[in-house]
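Reviewing the structure listed below.
Of the protein chains in this complex, all but one are displayed in their positions.
Take a look at chain A:
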Amino acid sequence: MEENKRPILQFAPFQSAVDEGFWHRLSSLKLNELGIDDSPIPVSGFFAPCSHYQVSNHLTLISESLPSEESSSSTTSHGNRNRCPVPGMLYNTNTLEAYRGLDKEALLKAESKKIWDDIHSGRAVEDSTLLSRFFLISYADLKKWSFHYWFAFPALVLEPAATLNYIQPASQYFSSKEAESLSAACNDWRKSTVTADVPFFLVYVKSDSSVSVRLLKDWDLCQDDCQQLLFGFYDPCHLPNNPGWPLRNFLCLIAVHWKINNIRFLCYRENRGFADLGLCLVGEAVITVPEAWKDHGFIPATVGWESIKGKKGARCISLAKTMDPRRLAVSAA
């Protein structure tokens, strides 16, 4: 296809979902430990590949996303396939004014610089969870038990934007033998506690139609007899024609680290917890690495503030019903 005819590759934005428990734990952290200390708090978000053809998965924050209060029994179960960790940062302010006054652009830049550095240093190849980061700004009004917050999922912006050669269901792309082997390999990957929560991986299709799934850092080990290489990632998105957000930074890593410009990718999705190649997508992105990117000091433009119903804007949730001791006392009377 001619360059100017190819459509721009468009990514479905990540979406946040915050469990009530997160706000409960934040409140007690704030009251019992942090006080007026408003330094950024490292948090973990969790996501999983899309597991239903009608809804996307979200980045979820639960009470275990925050550092636990008693440092004693932290049973963060590793290898939980339904909770792939995403590193994040919480900027919680003490006043509404401070919250509204935060320099959103600078924060977004600072977070994307971390991603950019990890791509350049190759750390993102060693630990692929570093490719998807997020952060949120918040103000917890503990007098009214209301929480103002806004998420961002920083993504490096390619200029010009990546274009798309094709995108189609994986079941159409692969031969039936390859598809069978790929499903089995992915299900094994998701079953093993070592790899279950590793969201980016390599897919090798050999000449005998057998398929294997490997860690990014095993790149060098499996180059022989590789007929086809695809870059796979856990896709939280369910849409039939668009990949989800995590592919954005992954494409940047592939272009910078392995210097590949025509990138075949696999959007890995599941149905009821098992690989579903009818939902999985295979596409080929064409990218041109901007000249400026060769300079490590340069930081690409970034986007990623979450929109709700198509509008940029923060959210507010009131939990007075379940947190205000006075109301609880009234409702228990």
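The definition used in the following text is that a residue touches a chain if its C-beta (ideal position, glycine included) is under 8 Å from a C-beta of that chain, and two chains touch if they have at least 3 such contacts; residues count from 1.
One rule holds for everything that comes next: contacts and distances are computed from a predicted model.
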Chain not present in the shown complex, as UniProt names it (candidates "Heat shock 70 kDa protein 8", "Pescadillo homolog", "Cell cycle checkpoint protein RAD1" or "Autophagy-related protein 3"): "Autophagy-related protein 3"
Residue of A:K143, A:R272 or A:K294 in touch with the missing chain, whole complex considered: A:R272
Candidates A:L34, A:L239, A:V286 or A:I299 - the one touching the absent chain: A:L239
Absent-chain interface as seen on chain A, which is shown: 8-13, 15-17, 19-21, 24-25, 51-58, 60, 63, 68, 70, 73, 75, 77, 80-83, 100, 104, 146, 148, 157-158, 161-162, 190-191, 237-239, 242, 248, 272-274, 303-305, 308-322, 331-333
